[in-house]
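Only a single protein chain was left out; the remaining protein chains are all shown in position.
Right after this comes subunit A.
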Amino acid sequence: MKTLAQIPMHQKTKVLGIVESELKPKLLEMGLYPGKEVEVIFKAPFGDPIAVDISGYTLSMRLSEAALIEVE
């Protein structure tokens, strides 16, 4: 299963689901529900955290959090 942490910059992909974890409800509330189109648009120096475009708004997260988001 691929996660958002493995997706290269500027490659659009879709959320499939979120790994069971404490953060799952929080990530959902931020709009990362299954079917949502996402795209990594920036990486901080040293590659972490990353900034993700979630159809119109930019959310930054650490790679450890991106690894919880399963994508196509």
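The working rule: a contact is a pair of C-beta atoms (placed from the backbone, for glycine too) under 8 Å apart; a residue touches a chain by one contact, two chains touch by 3 or more; residues count from 1.
By definition in this document, contacts and distances are computed from a predicted model.
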Inset, instruction - Report the protein name recorded by UniProt for the chain absent from the figure; options are "diguanylate cyclase", "Branched-chain amino acid ABC transporter permease", "Ferrous iron transport protein B" or "4Fe-4S dicluster domain-containing protein". - result: "Ferrous iron transport protein B"
Inset, instruction - Can you list, in ascending order, the subunit A residues touching the missing chain? - result: 22-31, 33-34, 41-42, 44-46, 48-49, 51, 54-62, 65
